[in-house]
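All protein chains but one are shown at their positions in the complex.
And then chain A:
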Amino acid sequence: MTLLSIDNLAIEFAGPSGPVRVVDGISLSLGEGETLGIVGESGSGKSVTSLSVMRLLPEDQAAIVQGDIRLRGQSLVRLSEAEMRKVRGNRIAMIFQEPMTALNPVFKIGRQLTEAIRQHSRKSKREARKEAIELLGHVGIPLPEQIVNVYPHQLSGGMRQRVMIAMAMACDPELLIADEPTTALDVTIQAQILDLMRKLQRERGTAMLLITHDLGVVAETCDRVSVMYAGQIVEQGDVKTVFREPKHPYTAGLLKSVPQFTGEGKELHSIAGQVPHPSEFPAGCRFASRCPSRMDVCEKVDPAAYDFGDGHRCKCHLYGGRETNAGLA
């Protein structure tokens, strides 16, 4: 059963010389209980995509100009703000890279959690507080009955992220969007948080959209992956397949630029050049200027998406002879 589907979505931001299209025609779907990773570098459009699902894009600067986002078939794009508020928190929750910016520094942890709980249920203050303490215990916070009485700045980064997760899980959402949830954390704490997220997901069957630049985190947590480059999805499929047999030269290059921890291969590849600015996206393939397999056609014609079976698709002229798939193109 499809929980979330994004269909041919395009998002534009206001720029000094007209609108700039930062996300261009992306399509993806996420099943119940599934984890989908969106991986890409700075400027790929991955965070803008996740914010658009929550309808958290700044309205005066950004607009969805094409396509649709549906939660169990219901379009989120067309909901009123009041209706959308009911979706946020209840059905879709989000955690961010830096929990300090998402927590209110002047209120104690307990108050913020009970407020979140009471926003979405008819519980008394007392019941909500009891539930807050239970939730904190559940996300592995020691002495939760004391932690409810402290302020966010008194907690470490890892503890703050646990509080954010507790808050996100408070209303048992169907979908959790995690935008670089462990990027600001030390590696041993990152391991704890990833374990916690997997545990909660197993227990509650929450689907997760994980936005990250870290291929290691994707490999360890996700079922499927979408690779974004310059506002488009260039490849997507099952994590094992994509990592083992990347089809797009960008995916392949990206995988080779990560120093592998185990194994002998000491050779490190780099991708020459840099991601073009959204106002300078070329008419053809956006990766063409950096691509080692570039052909003449690449600079002129935007490639279609080709299907390799089992949902493994890649947007690249190298596979020109194959059936196209309109869904990704």
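Quick notes on this one:
The working rule: a residue touches a chain if its C-beta (ideal position, glycine included) is under 8 Å from a C-beta of that chain, and two chains touch if they have at least 3 such contacts; residues count from 1.
Keep in mind that, in the parts below, contacts and distances are computed from a predicted model.
Its record in UniProt calls the unshown chain "Dipeptide ABC transporter ATP-binding protein", which is the match among "ATP synthase subunit c", "Dipeptide ABC transporter ATP-binding protein", "Monovalent cation/H+ antiporter subunit D family protein" or "Carbamoyltransferase". Of the candidate positions A:65, A:143 or A:191, contact with the hidden chain is made by A:191. Here the missing chain is touched by one residue of A:6, A:109, A:132 or A:159, and it is A:159.
Residue A:42 is the one among A:42, A:80 or A:101 that touches the chain missing from this view. Interface note: of A:132, A:228 or A:254, the residue touching the hidden chain in the full complex is A:254.
Panel shows chain A; residues 41-42, 156, 158-159, 186-192, 194-195, 213-220, 239-240, 243-244, 253-255, 257-262, 266, 268-272, 274-275 of it touch the chain omitted from the view.
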